[in-house]
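For this depiction, one protein chain was excluded, whereas all remaining protein chains were kept in their positions.
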Amino acid sequence: VTSRTPLRVRFAETDQMGIAHHSAYVVWCEAARVEWLRECGMSYREMEDEGLSLAVSEVRLSYRLSLRFDDAFVVETALTEARSRRFRFAYRVLKDTGEVAASGYSLHTPTSRDGRAVRLPERWLSALAPFVTPSGLEGE
Amino acid sequence: VTSRTPLRVRFAETDQMGIAHHSAYVVWCEAARVEWLRECGMSYREMEDEGLSLAVSEVRLSYRLSLRFDDAFVVETALTEARSRRFRFAYRVLKDTGEVAASGYSLHTPTSRDGRAVRLPERWLSALAPFVTPSGLEGE
Amino acid sequence: VTSRTPLRVRFAETDQMGIAHHSAYVVWCEAARVEWLRECGMSYREMEDEGLSLAVSEVRLSYRLSLRFDDAFVVETALTEARSRRFRFAYRVLKDTGEVAASGYSLHTPTSRDGRAVRLPERWLSALAPFVTPSGLEGE
Partner (left out) sequence: VTSRTPLRVRFAETDQMGIAHHSAYVVWCEAARVEWLRECGMSYREMEDEGLSLAVSEVRLSYRLSLRFDDAFVVETALTEARSRRFRFAYRVLKDTGEVAASGYSLHTPTSRDGRAVRLPERWLSALAPFVTPSGLEGE
């Protein structure tokens, strides 16, 4: 499953170069990840309420084209790996022309409320399994 | 007691007008508030660890002069009111020329971990009392 | 005209109290302000491209109820004053229950690219005039 989350560059997300700051993409990918889960019938909020987090263990983003204030764009998201102790999401940020503005991935470690790495409970794992796309985003 | 917290405008805090974004000041005042407490021998972290927060119930900031990327500045902070259910901090953001870039205040409600308004325990209240400056920041 | 901008609390906007950080509301009001302009047929991006900004000279926000991660909410926005050298927007942040989470206003000074306060050109002023709501947000 690939979700497509439409967003728009907020003024506060611009910097003095007149483009969206690179740290904003990290926040957008996170928002898109939450929407991916929602589209697959899961709620990250519910997971957090149960005391489970998908703590970020790595982020990598490549920036190709800049986005400007008020630009509409889409974050494509896929879950490319879902193991009990490791998740990997892939992202592509698309301008409304369809051009790739940025792409990347994040790695996650299921974590308990006290910050310890844990195995993701079978219930969540089996709910996520059908939606994994090991091949990643089309055309990636 | 008036604390003086030196900071510098981060690139990520600028916007496409080429100045520090107005929301950054809200974050700076919070950081300065934590430093004020530290200077008065108190730790906001410790307060949080005890399950107490000074939840923000109001913020007001007036912006007079803009700050640019890499500008050094100081946030002056004073506690102008400390009651068991209401705190008020006053702030002044000073350019390194001494000019006032912004000024304002925040109101706070002591809050328990579950989000309910509570009376601040006597222990904290009496520790803070000697440092209250009802007259606010000098020259305000 | 009152615009209603639907948003959702991003994970990055929460803090360790488990609620949306108070600085996030400042960013949401700005995003809602841009949407208000769009609904009234104007583009803040276009204004910026012409070298004009509505620089923020004051912000005041009162926080009544907290918002949590993934909460859907609406920012109601009205332009309550539009003079050549001073703008005032009013905001109300509504939970999906309809309860008021926060309310406030911002004051703005038309500013040229070099940061000087200027008179807003007649063209923009007359375009905005029909949409001013001096009485503010209904029920305010």
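So that you can tell them apart, the chains are marked A, B and C in the order they are listed, and the count of residues begins at 1 in each.
As a working rule, a residue touches a chain if its C-beta (ideal position, glycine included) is under 8 Å from a C-beta of that chain, and two chains touch if they have at least 3 such contacts.
Predicted model, so just to flag it, every value in this text is computed and none were measured.
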Touching the absent chain when the full complex is considered, from A:59, A:100 or A:127: A:59
Full-complex contact with the absent chain, from B:70, B:96 or B:138: B:70
For subunit A, the residues touching the chain missing from this view: 16-19, 22-23, 26-27, 30, 48, 53, 55-64, 66, 111, 115
For subunit C, residues in touch with the removed chain: 11-12, 14-19, 21, 23, 69
For subunit B, residues in touch with the removed chain: 8, 10-12, 26-27, 30-31, 34, 43-45, 48, 68-70
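Note that in this section only the chains that are shown with their structure count from here on.
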Where subunit B and subunit C are represented by their mean Cα positions, the distance between them in whole Å: 23
Geometric centre distance via CA averages, subunit B-subunit A, whole Å: 33
Inter-centroid spacing, subunit C versus subunit A (mean Cα positions, whole Å): 28
Touching two or more other chains - residues of subunit B: 16-19, 23
